[in-house]
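Note that this is a trimmed complex: some chains were dropped, and none of the rest were shifted.
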Amino acid sequence: MAKDKTVRAAVLGASGYTGADMIRLAAPHPGIRLTALIAKGHAGQSLAQVFPHLSGLDAPELVTSDEVDWDAVAVVFCGLPHGTAHSEIGKLPQRIKIIDMSADFRLRDPNTYAAWYANEHSAPKLIKNAIYGLTEHYRDQIKSARLVACPGCYPTAVLLALLPLVKAKLIETSDIIIDAKSGVSGAGRSLKQSILFAEAGEGLSPYGIGNHRHVPEIEQELAAASGAAVTVNFTPHLVPMSRGELCTCYVRLAGKTSAADLRKVLTNAYADSPFLRIVAEGAIPATQHVRGSNFCHIGVFADRLPGRAIVVSAIDNLVKGSAGQALQNFNLMYGFDETTGLEQLPLFP
Amino acid sequence: MAKDKTVRAAVLGASGYTGADMIRLAAPHPGIRLTALIAKGHAGQSLAQVFPHLSGLDAPELVTSDEVDWDAVAVVFCGLPHGTAHSEIGKLPQRIKIIDMSADFRLRDPNTYAAWYANEHSAPKLIKNAIYGLTEHYRDQIKSARLVACPGCYPTAVLLALLPLVKAKLIETSDIIIDAKSGVSGAGRSLKQSILFAEAGEGLSPYGIGNHRHVPEIEQELAAASGAAVTVNFTPHLVPMSRGELCTCYVRLAGKTSAADLRKVLTNAYADSPFLRIVAEGAIPATQHVRGSNFCHIGVFADRLPGRAIVVSAIDNLVKGSAGQALQNFNLMYGFDETTGLEQLPLFP
């Protein structure tokens, strides 16, 4: 696609962390021109005022949704919070493609959505044609989708680790325990006491035990892969770091399966996936090793408990867990190489 | 016990973090006089040089073991690394009581010790009479012990959460998964690349998967409580904070047991234990809430997976997980109130 045929894109929710990373990644993309940055509460401000780290960009100032010339927009990256995304997206012209990073179109059943998000869905018809944007598992559908619902950060890390194993029937879906850990940016940029530096710093705790909103998403996809309903344990923890997410999945092996079998299946499943890396035996996934990048590192370990194994996955929650995966999906939708604009190597230390 | 009848104590390994916290807690204790601080590599230095935060104390300078007048020592707090503690302790006069914070006398079977610590034990006879210093579970034996082997930091957090449940036969010992998280001080003060600020900061990873040295200790005590061999999954993670340890234990309930039953048993088990707190329903243990103190917070949560529950415990690894518990044991051994010298409230934020 030639440079003069760049896709005109708008970012909805440009003042949050997801929006910021979307702009960071999309602005230098050779096939994208950012024509509108939408952030109701910051309309009239320059991008440099809201995000000084992006002050070098030649970007438009922030506007309200009403101020946008939608005729000049081909695709929308939506980084709005769940609950507000569905109504904003429902109003967009059919012609515009949508890559949604909110939770609003991930769950196929509007009732499940209503139950978990305490929010009636205003655009249930759009759900039907929405494609779950877990790139490595829905490539073909994403290519021709109008609306891609990018997975939550936790589901991305969990499903990339477990879906190939469930599909290959190597693990028991009745006994999946997911101990998840996230950096604080996963909670967004809104003002909450629990994410103040002095509250979250030098400390660690679980949260949302048994009722985190990423649960139904994980269960929906595992069920689709296994052909039967799945219930999982999912226990997230808040870690004193800004970025990064690590999921330690404790699984029961089916029949005579070994940890080595899991490793083999994962390696094959992602042989053609440039951002997925099954770490060498003895190596250990760490969020430091993927920071700022679209990579996902996965490790498989034998368990001391017979018949069990441990699968560990690490991502950057704002990149592979959000804006990076969104851009990866954009690349598929518009015929770019999957890695375009996502070549940044991880930042360590 | 009158002030002029203070117990003369020495600290072996006074230059490490365990030694530092031992001095911090013991120095103001009304029943202790610190007569010797032993740290081979720092002999001749003042305490203020090695630990400027303790510069206000009227403490002796650091010496080698050979320089100590052992006749003037009644009790030794040993904060040496495992592998060096057993030979140093083996040389001490029988008259001297020992509160060991190393790993060297925790395992009752010297062969198990040799296997896990790659180190032949030089004082196997002392092991026989060593008492495992998990205060809340061995109070009576500790009172009359000569040598108390204080538990590791992880085993402390895990066993306080699980031992009452195993003793009450409320959980299946064949299916215990322990996802543990520790601050970096748990790795000690020795120079290792993995614990440099720039390596461990802003990042998270598991380590020692399947072979952490605290495993045999946990299994030994669970086996003793249940009457049969126990194997557990124990997966520790390194968290970017200095202090604090949180263990998320995933357990299978026996028969018709509920999470509420676990809570009730734990509450009863620790009714007379001043440092153990079963947090209110809805509240969540966090390392921030016990930082710098000898408290252990435990929470019990129902699991989405039927027939399972989640038990979460939080401690300060250097206090309840090491020096604080050592002092608590000292109090029992010398007839002080269990809380003497341990009244510090947690430091938050």
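Every chain is named by a letter (A and B) in the order it is written, and numbering of its residues begins at 1.
Basically, a residue touches a chain if its C-beta (ideal position, glycine included) is under 8 Å from a C-beta of that chain, and two chains touch if they have at least 3 such contacts.
Fair warning: this is a prediction, and the values are worked out from it, not measured in the lab.
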Original post:
In total, how many chains does the complex have, if 2 are shown?
Top reply: 4
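Note that in this section only the chains that are shown with their structure count from here on.
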Original post:
Hey, what angle do you get rotating subunit A onto subunit B on C-alpha, to the nearest 5 degrees?
Top reply: 180
**OP:** Averaged over CA atoms, how far is the centre of subunit A from the centre of subunit B? Could you give it in whole Å?
**Re:** 39
**OP:** Note which residues of subunit B are touching subunit A in the complex, please.
**Re:** 174-175, 177, 179, 181, 183, 198-199, 201-207, 209-210, 215, 231-235, 237, 239-244, 246, 248, 250, 284-288, 291, 301-306, 308, 310, 312, 314, 349
